[in-house]
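Supplied in structure tokens, the structure appears directly below.
Complex shown without one protein chain; remaining protein chains in place.
Up next is subunit A:
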Amino acid sequence: MEWFLVTSAAVILFLQNYPLYIRSVPTENELKFHYMVHTSLDVVDEKISAMGKALVDQRELYLGLLYPTEDYKVYGYVTNSKVKFVMVVDSSNTALRDNEIRSMFRKLHNSYTDVMCNPFYNPGDRIQSRAFDGMVTSMMIQVC
């Protein structure tokens, strides 16, 4: 599942590398962000498989910075149900520390859980939830 937030930030959520939710700001450069996020999925997989052997305190859901590019930073997060969250932010935005990113992912995860617990949502479908959209929008506004 893939999630993608851009603004110079983008958020994407994936399940089994199939996108569940994509959102980016500004919208005109969407393809570039898609490309970046899909590229990062390999890094996510790599990190997960390496983590299986790691110590308990290192088995966190938040994966940290996946890789930096010239203009953007890509962060990853994987839930226990193997849903991948990927976030792309502008690297010129220095206000975003690791901790802020982590708490953003937590918020995202909380909202995703609410979506999952909605009986009218079929797991694996694209997420079309107003509450979820609202949360992402507020997060992006804060970021941009």
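By definition in this document, a contact is a pair of C-beta atoms (placed from the backbone, for glycine too) under 8 Å apart; a residue touches a chain by one contact, two chains touch by 3 or more; residues count from 1.
Everything that follows uses one rule, which is that contacts and distances are computed from a predicted model.
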Practice item. From the list "Calcium-binding protein 39", "2Fe-2S ferredoxin-type domain-containing protein", "Ribosomal RNA-processing protein 42" or "Trafficking protein particle complex subunit 6B", give the UniProt name belonging to the chain omitted from this structure. Key: "Trafficking protein particle complex subunit 6B"
Practice item. Against the chain that's been left off, what residues of subunit A make contact? List them. Key: 48, 51-52, 56-57, 59-61, 78-82, 109-110, 112-113, 116-117, 119, 123
